[in-house]
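Sharing a structure with you now.
This part shows chain A:
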Amino acid sequence: MAGKIKIKTKLTGDVAEIKSLMLHPMETGSRKDPDTGEVVPAHYITQLTFANNGKVVMVANFSTAVSKNPYFGFKFSGASAGDTLKTSWVDNVGGADELETTL
Partner candidate 1 sequence: MAACTTQFEREYAEAERWRAAAAAAGHEWIETSRLLEQAEATADAGNMDVAFELLGKARFQAEAAVRQAEREAEAWRVRVIK
Partner candidate 2 sequence: MQLGRRLVLRGSLALAALATLPRVLLAAAWPEKAFGSTAAGQAMIDLLGTDQTTASDAITLQVPEIAENGAVVPVTITTTLENVESISIVVKNNPRPLAATFEMSPGTLADISSRIKMGETSDVMAIVKTDAGIFSTSKQVKVTIGGCGG
């Protein structure tokens, strides 16, 4: 089964460049299903957290205004090859996923 988080990392010196892509509908709660005409309930990632070797380096708080299949990229310093980056998200209906990547 394909994962729901994809991570690309690039290490330049001690600066890690992190790019992430999540498979998630990011439903706003105001869209109507074109077939049934019923409002599709809100379903979106609220918080995306990155921890490097257990130390949180970024917390991204999302609203429904982040695009479907969200993309988020950032950089942090103090990284070295072999570090373990843990990416995790939670959504507004109790869904969650996480992925560990080695820099």
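Basis for inclusion: all candidates are chains of the complex that A comes from, given by their letters.
One rule holds in what follows: a contact is a pair of C-beta atoms (placed from the backbone, for glycine too) under 8 Å apart; a residue touches a chain by one contact, two chains touch by 3 or more; residues count from 1.
In this text the structure is predicted, and so the values were computed from the model without any measurement.
Visitor: Looking at the complex, which candidate is in contact with chain A: 1 or 2?
Guide: 2
Visitor: Along chain A, where are the residues that touch candidate 2 in the complex?
Guide: Residue positions touching the partner: 15, 28, 30, 46-47, 49, 51, 54-68, 70-78, 86, 88, 90-94, 96.
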